[in-house]
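Some chains have been omitted; the remaining ones sit where they do in the full complex.
Order of writing sets the labels: A, B and C. Residues in every chain begin at 1.
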Amino acid sequence: MAGAVTQSGVVVQNIERADKDIIAALGACGVATVHEAQGRKGLLASYMRPIYSGARIAGSAVTISAPPGDNWMVHVAIEQVQAGDMLVLAPTSPCEDGYFGDLLATSMQARGGIGLVIDAGVRDVRDLTEMGFPVWSKAVFAQGTVKETLGSVNVPVVCANQLVNPGDIIVADDDGVCVVRREEAEAVLETARAREAAEEDKRKRLAAGELGLDIYNMRGRLTDKGLKYV
Amino acid sequence: MAGAVTQSGVVVQNIERADKDIIAALGACGVATVHEAQGRKGLLASYMRPIYSGARIAGSAVTISAPPGDNWMVHVAIEQVQAGDMLVLAPTSPCEDGYFGDLLATSMQARGGIGLVIDAGVRDVRDLTEMGFPVWSKAVFAQGTVKETLGSVNVPVVCANQLVNPGDIIVADDDGVCVVRREEAEAVLETARAREAAEEDKRKRLAAGELGLDIYNMRGRLTDKGLKYV
Amino acid sequence: MAGAVTQSGVVVQNIERADKDIIAALGACGVATVHEAQGRKGLLASYMRPIYSGARIAGSAVTISAPPGDNWMVHVAIEQVQAGDMLVLAPTSPCEDGYFGDLLATSMQARGGIGLVIDAGVRDVRDLTEMGFPVWSKAVFAQGTVKETLGSVNVPVVCANQLVNPGDIIVADDDGVCVVRREEAEAVLETARAREAAEEDKRKRLAAGELGLDIYNMRGRLTDKGLKYV
């Protein structure tokens, strides 16, 4: 669940986006690494699951605050989409309806949009899978929606328990979804790469049979805390 | 959850079924289209998920009202199954037990049964997948059941929040499960086909970059409602 | 959820394990059969799902009781792992955090560990899938953990509603997870094999079109209970 943080009935047309190379590099790092690199923040709730396995992408957030059971604003939002963007939809109260299907995905792809994160339902998942249009959602549900009530586009929203600003970077893969502040993207990427490098060395040592207890020097501190071997 | 709408301990032997060609055609349309075509009704709850991806079928419902943790009536129901039928099981109170596994699926296939919709659990899902016997269920759970208490077969049931009458058409795919009244099947199919034709045109226009805002003439009404671009 | 049944801050180093051939044979039988063979007990809750389909394994439990959001004890536990062991982690209060990822899986595989059952979250699932390291978990969630508070290793734990003792046999496949007491393993295997043999005969008869109603002689008892055909 979520809802716009600000007022309703507004479309913000010019949003700032991060550098495309940084976005792509964050996507390559993946959710777990990026999440750690930015101090363990920004993860959307664990109920946000991909409709198919194997996608790993990152894009700029075009945000949607939508009433329950009303997908009108999705059409409005797609006009704001640029190449490399992802839609992030937060209903104003909890809803599982299928706001999005293959026609809207066709429209997204025509404009260069690359994915959807929705704290509600999605449908036509077989078609979306064939189209290679990844979606992370709370539910798969064919329930249709109406087009009667305004919401907003490109305002800050709370989606699956995280604040997402328009233009923030969304990183998504089989582990879920993570949001990175636009202004922190470069610093997070740097930390993520350092983390990856450090992990590579540890992976080799662990694969060779060394224990984390020794690699990370944990034994002394465990003893200090009172751990007893019996 | 669900439960028989009428009395317990009854097996209705002769139920009417829809025309096989109509059923097949509804199956080809899929859940989302059929659901829209019949006025956005008939969808089972979103927690009803397929045990494997890719199945898209339709069949006539042979309904089962069963006590929690008791699968005796499944055996009774299978005798009533004809080629093209699907079992629809609703427990009389919420239950996740595994009422159904590979032996019962073998029996179903021997009689021409093509699938199961169960507001409870299923087991042997690896075998069922290899057999190509699709199941939409609330849970995968190996918990065994007993055979002690009567339920009913081919009475109206409420399954995952929808009323299902024996002989109604069940349409099921990766999007979930939808029920179509037997007497409405032909009209729903006609509408579904018209919808598919209309969608094909829209898909082409959307793929060419036209916006839904323009194709559906939404701009004026959005302005009337007060949408502001900033 | 779960928690250690006994005290905290303890690592039991020498645990007894069942015979490797018995363990392997139980794994080959699979969860549903083993669960039935031991009198329908030992199934972990249905929310414990595999991160990928198709794995069917059995191993000796190395148990972990861990505080919420703290994976320190995983490192401690891996030192206790022998070839063929599985980790079984129960947090002391409900938690979805990602206690385990690809580095720990690398360490497990280096020591011969073959899988993880965790009543919490797991991350790096794409990597784990590629590594062929199966995990059954309550959630997929990248949320990081700390290393600050002691738990225990190889004490009895309640994991997803079942008591698991260190050295018990864990059987896991697409149906979920089942625990077998070490001291009952041989007897359970014998019953499971007898059950499989009996099922084979029944499968043939059902495939040939015979009804369960007849194979299991149910008709008389159903009539006695008052079942009415109309």
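By our rule, a residue touches a chain if its C-beta (ideal position, glycine included) is under 8 Å from a C-beta of that chain, and two chains touch if they have at least 3 such contacts.
Everything quoted here is computed from the prediction, not taken from an experiment.
Copy number for the full complex in this structure file, with 3 chains shown: 6.
As a working rule, only the chains that are shown with their structure count from here on.
Each chain gets a centre from the mean of its Cα atoms; for chain A and chain B, those two points are 31 Å apart. In chain B, there is no position where the chain touches two or more neighbouring chains simultaneously.
Contacts from chain C toward chain A in the complex involve residues 9-13, 52, 72, 75-76, 78-79, 96, 98, 101-104, 106-107, 109-111, 121, 123-126, 129, 139-144, 147, 149-150. On the chain A side of its complex with chain C, the touching residues are 30-32, 35-36, 40, 43, 46, 49, 53-54, 56, 173-176, 178, 199, 202-203, 206-209, 211-213, 216, 218, 222, 225-230.
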